[in-house]
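Questions regarding the structure given below will be posed in turn.
Every protein chain except one is present and positioned as in the full complex.
Per-chain numbering from 1; labels A, B and C assigned in written order.
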Amino acid sequence: MLVLETLHGLRVIAAPASLDGVRWSEGTIVLRFAPDEAFALGATEVQIPDEYAIVVHESAFVGSWLTREELADSVLPHIEWPLPERRPSLAQGFVAGVPAKLWLDGDRALLLCAAAYVHELADRLG
Amino acid sequence: MWITCPRCGGRPVEEYRFGGEVRGAAAWITDAALRDVDYVWMYDNIEGVTTERWFHGAGCRRWLTIRRDTTTDTIVA
Amino acid sequence: MNDFVERRIALRWHAPRRAYDVLIIGGGGHGLATAYYLADRHGITNVAVIEAGYIGSGNSGRNTTIIRANYGIPEAVRFYQHSLELYQTLEEELDCRFMHETKGIMWLAHTETQMRAEGARSLLNLACGAETVMITPLEAKELCPQLDLSGGGRYPVLGASYHPAAATARHDRVVWGYAQGAMRHGVHVAQHTMVTGLQRHGTRVTGVETTSGPISAGVVLSAAGGRVSTIAAHAGVRLPIRTHPLQAFVTNSYDFPFPGIVSDTELLCYVSQTERGQMLVGAEFDAQPSYSQRSSFSFLQSCAAKVTRLLPFMRDLRILRQWTGICDISADFSPIMGQTGVDGFLVTTGWGTWGFKAIPAGGEQMAQLIATGRTPALLEPFRLDRFASDHTMADPGSTGTH
Partner (left out) sequence: MTEASRIVVDGRPMPFHPDDSVALAVLRAGEHPHHGGTICLAGDCGNCIAEVDGVAYVRTCQTPCRPGLVMHRHPAVGAPPLHPAVALDTTTPPPARRISVQRSRAEVVVVGAGESGTAAASAAQRQGRSVTLLDGGQGMEVVAIYAGPTVIVRTPGGMAHIQAEEVIVATGAAELHPVCPGNALVGLVTANAAGQLHAAGVDLGVAVAIGSPPEGVPCTPVSGRLRRFEGHARVTAVVTVDDDGGERTTPCDTVILGLGRAPRDVLSRMAEELPVTVVGPAAASFPLPPAPDAGTVCPCSRVDVDDLASVWDRGFQELELVKRATLAGTGTCQGSVCLPHLRAFIAERSGQTPEPFTARPASRQITLAEAAAGVHVDAFRRTALHDEHVSLGARMDRFGGWWRPWHYGDHVAEYWAVREGVSLGDVSTLGKILVSGPDAVESLERLYPVRVADIRSGRSRYALLLDEGGHLIDDGMILRETETRFALTFTSAGAAHAEMWLRDWIDMWGLRVHVLDRTMSLAAVNVTGPLAGRLLERVGLPAPPRFLQHVHAEIAGVPCHVMRLSFTGEVSFELHHDVHRSVELWRALLANGSDLGIVPHGLQALQGLRLEKGHVIVGMDTELDSTPRRLGMDWAVQMDKAEFVGRSALARTAGLPDQRRLVGLTMPGIAPTEGSPIWSDREVVGHVSSSFTSPLLGHAVMLGWLKRAPFPDTVTVDGRAAAVVRPPFYDPEGSRARA
C-alpha cells in the first residue's frame, strides 16, 4: 500500500506579483496552488513584500514520491484528466475521487493530498 | 460536461461546485421591495447562454466565470 | 404481442379552434388532468390543451413513476396524500389500466443525522394523515431480502423510514388515461402546437400565439414543464424556477420478485422494479440548471456504484437504457400553483422531481381554482405570491430525491 507521509512547509497567501518575486532558498519546491497561494515544501521562513501576506506553517498535507513507473501503474489509472506536459509543474484535481495534487518534476512525481483524506486515497490506490 | 479551469485546466464537472448565475435584480422593476423579492427569489432560467460561477473545489479552490449554453451544455467562449 | 401493449385507450384529436373558455399549455399529466377535471367535475368542456410535442413527451413520460406522500412539511404531506389516494381509484375512474401497484417505499439512513431526519419525517407524516413508520435494519431486510445491510461495508444501514402506501404506475398510461377522459368530455387536445407568445389586452392575458396561429381564451394555464419561465415571461411574470436535468436508467427485464421501492437518503438514489421486470434506478437532479436532455456517463457510473453497494445482486444486471428529463425546481422546493398576479394567466409549475405523483391532486385542485375563481385550501400554501409575502414553503422532504 502506498505510504503517504506528512509534508512540512510554509503556506503563503500573498499578492500574486509579490509571490512571483520571492527568492526561495535553494532546493525548495514551491507548489503554486493558485496565483495568490503557494505551499513551499521544507521552507521555514520567507521574505515577502506584501505586508498583508498570510504565512503559516503547514503540516496538513501528506505525500509520497513516486517513480515514473509508480505514477503510471498506481496513479494514472485513477485520473480522468490529462497530465500537463511542462516540467516541473503542478496538477490539481481528483485522483480516485479524492482532491489531490501532483508535483511533476523530471522522472519523479510527488502525490499529495490533505491528511484528512489520506486513508481514502491510500485505500483507493491500493 | 467538462469545464476548463483557467488555473488547473480542463476537468470533469464533478470537480466543481455550481455557484449560480451571475445576476442582479431585474432593472425594470422600479419598486424597491419588489426588486428585492426578484433579486432574492426569481431566476432568469435562461434557455440559451448564461454567465455563471463555478468553484473548482477539487483543484485550486477558486472561482471561475464561464458562459454555458443551457440547451446543449456546451461552454462558449 | 407482449403484455404491455396498450389495448383500451382511444384518443381523438382535434385541430384547435380559435377560441376556448380555458386554454392549457402543456399536454403532460398536469395539463391533461386539469382539463379532465374541469370537464368532469365542473362541466367546463370548452377547453383546449396544446402540446409542443406529443402528449406525455416531457417529464410525464420520463419520470420514475413513484407515487408517495412522505414529504417534510404538513402542507405537502396533505397535498400528496390526497393525490396518492386519488391514484388508488383512478383506474376505475378513468376506465383504463395503468398497472397501479402499491409497493411501499423505504428511505434508508446510515448516520445519526439521517436517522433523526427520517424519524422526524415519520412523525410528521403520521400527524398529517400519511402513514410512515421507522423500521429497523432487520425489518428492512425482511421487506427487501436483497439488501446488504452493511452497505458494501461503507454505508451500514441504521434504520429506515417506511411508507407502505407508496406505489408505482405506468406513467404514459396515466397521461393517456387523462387525455382520453378529457377527450370523451369534448376537450380538444392539439399536439405539435407550440406557444410563441401570449395575447394581452391591457393587463390581462387573453390568449396565446402558437405555431398553429392565435387562440384566444378566457383563462390561460401554463402547465408546461421546462419552458415555463419563457412562457411566463411573455406575461411579464418572473418565476422562482430553475430547470434542472434529472437522470435515470433501467436494466433489462429479469424474472424475480423485487416488490418494494428502496431509496437512500445519503446516496441519493432509489431503485424499484417495473412491471416488465426491469430494475429502475434514479437519483438526485443535476446541480446546474440545463435544458439538455443528454445523459451523462458520470451519472451512470456513480449511480451504478451506489446502488450496487446497497443491492449487490445488481452488479451483473445489464443496463438497457439511460435517459434524462428536465424538471422545474422552485426556490423553496415546493410546487407553485395558481394565480400569477396577471389576470387570466395561471401556472402550475415547480413540479421538480415530484410532478408525477402530484398529477391527480394538482389537476383536480387547479380545475377547482379555475372553475370557482377561489384558491382551494390544499393549494393555498403553494401560491406564487408566497415568495413576496415571506411565506415560503421550504420542504426538507422535497430536497431529497424523486
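By our rule, a residue touches a chain if its C-beta (ideal position, glycine included) is under 8 Å from a C-beta of that chain, and two chains touch if they have at least 3 such contacts.
Just so we're clear, the structure is a prediction, and the values are computed from it rather than from any experiment.
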What are the shown chains that the left-out chain touches?
-> A, B, C
In the full complex, chain B touches the hidden chain through residues 1-2, 17, 19, 32-33, 36-37, 39-41, 53, 55, 57, 61-63, 72-73
Which chain C residues touch the hidden chain?
-> 1-2, 4-7, 9-13, 53-57, 61, 74, 110-113, 116-117, 119-124, 127-128, 145-149, 152-153, 172, 176, 191, 251-256, 267, 276-277, 294-298, 300-302, 304-308, 312-323, 332-333, 389-392, 394, 396, 399
Even though one chain is not shown, chain A touches it at residues 6, 8, 11, 13-14, 36-37, 52-54, 56-60, 76-80, 82, 96-99, 114-117, 119-121, 124
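Methods note: only the chains that are shown with their structure count from here on.
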Chain A and chain B, separation of their C-alpha mean positions in angstrom = 29
Multi-partner residues of chain B (each touching 2 or more other chains) = 12, 14
Parts of chain A lying in touch with chain B, wherever the complex brings them together = 33-35, 37, 80-82, 84, 91-94, 99
Sort out for me which residues of chain B touch chain C in the complex.
-> 1, 12-14, 17-18, 21, 26, 34, 37-38, 40-45, 47, 50, 52, 68, 70-73
Listed in rising order, chain B residues that touch chain A in their complex are 7-12, 14-15, 57-62
